[in-house]
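Just passing along the structure, written as structure tokens.
Of the protein chains in this complex, one is absent; all others appear in place.
Right, chain A next:
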Amino acid sequence: MATTQQSIFASYDKDPKFYDEIFDEKGNVKKVYQTLFDLYSGHSSQDFAKLNDKAKASFFNQGITFQVYTDQEAKEKIFPFDLFPRIIDQKEWDIIERGVLQRSKALNHFIWDIYHDKKIIKQGIVPLDLITSSANYLHQMIGVDPPGGIYNHISGTDLIKHSDGKYYVLEDNIRCPSGVSYVICNRTALKRALFGVFNHYNAHTVTDYAQNLLEIMESVKPRGVDEPNCVVITPGVYNSAYYEHSYLAKSMGVELVEGRDLFVENDFVYMQTIKGPERVDVIYRRIDDAFLDPLEFRPDSALGVPGLFSAYKKGNVCLVNAPGTGFADDKAVYTYMPEIIKYYLGEEPILNNVQTYHCSRPDELKYVLENIDKLVIKPVDEAGGYGISIGNRLTQEEIEKVKKTIQASPRKYIAQPIMSLSVHATYIEESESFESRHVDLRTFCLQGADKEFVLKGGLTRVALKKGNLIVNSSQGGGSKDTWVLKK
């Protein structure tokens, strides 16, 4: 046993700079992972190579794939799935669950306020130009009352565990957060591959997501509708998330529609069925705001439905999530999240925001200028990673330059400490062994008119390249099954 243990964990790096999810400071396996670790050590590296191939084939045969386009042809690829699950105990999960729910609710209040009274701006807590400068702020939404008063029915909050062992929120996604279908696939794949491991732990199910999503959608039905007809709208079979769209529709038992299946007449929305038009009441849309309705937003959109927004404004159809939520999940608003939570809910934030220094405040500016090498400098009004300087990657010369830029217009900049993502044991094909890789966690939170739900599990994304901190699937990231333990 000892030798196999050595071989499958032989290349595991223990770097004290990062929080290790599996091993403690002394290099011992943490209690919650002990059973798993013992069971895995009973498998040889050949066993894992075989299991890894089987798991890949299972994803491939099920068609859980995305397209990669090369010069000649489109190739199908699977999202890499890791054989070592992440375990979150009940105590830790309880904080995460309450925390993401709190953020999701606060954001909903915030969006309502911004599109109505703008009290938070009038009271000087959030600056006006932060909102109006955002490309995702929709003037069309001013004064619109969405059914049930809900904007962000579905929120995906991304968390990391920093070297201090605490969870921090990296960002909230409240437009069309994706990835939930992989949570469920990962569970299925892990159970199939390693059923003898799974039954040693008492983990919450993740298959109840679809049922809860449908209930949330039904709770925000338009006025006067008894049994709402709910659908999922997708850009089509060539969209990279099409598998997820079809999975969600299938598991809810509702139709998966495209824009060309729908039409609007007298501000009501209908779909073309084999028996003629049928009214649609609630639409879970997986199309971005700009493409929803060519009459209201981008006129060249072929994905959307002409007249959809007008039907929405009249309250004849509900869109999940509401249009115009995007201004509230950008980087600049993020820094105000603690204030936003306090203002609307009168509560202290449960989850940590990454510490943010506003260069507009003199004492904070002083700290920033003295500690640039330990900080990430971000402009408040840019999106997509533009204008960001990472302090420990700058030369002395560049630091001086950044300092000057900040001093020239301190209101334009914020600074945050450089966060380090925790590491987790991850199966690496090349070495046929488990190595340490950085991970984050996407959670899924639902809120409706009369209910709320947080999926007990999540998508643990893992950067498969050594030392890489970027976990996105587009950058070669994979994912892990995530177990939330019962009490």
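Methods note: contacts are C-beta pairs under 8 Å (C-beta built on N, C-alpha and C of every residue); 3 or more make two chains touch, one makes a residue touch a chain; residues count from 1.
Going forward, contacts and distances are computed from a predicted model.
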item: Protein name, per the UniProt record, of whichever chain is missing from view ("Putative alpha-E superfamily protein", "ABC transporter permease", "Thiolase family protein" or "Fumarate hydratase"); value: "Putative alpha-E superfamily protein"
item: Of A:L256, A:V269, A:A311 or A:V484, the residue in touch with the unshown chain; value: A:L256
item: Residue among A:N28, A:T132, A:T273 or A:Q355 touching the omitted chain; value: A:T273
item: Chain A residues that touch the omitted chain in the full complex; value: 60-63, 232, 237, 242, 245-247, 249-250, 254-258, 260-261, 271-274
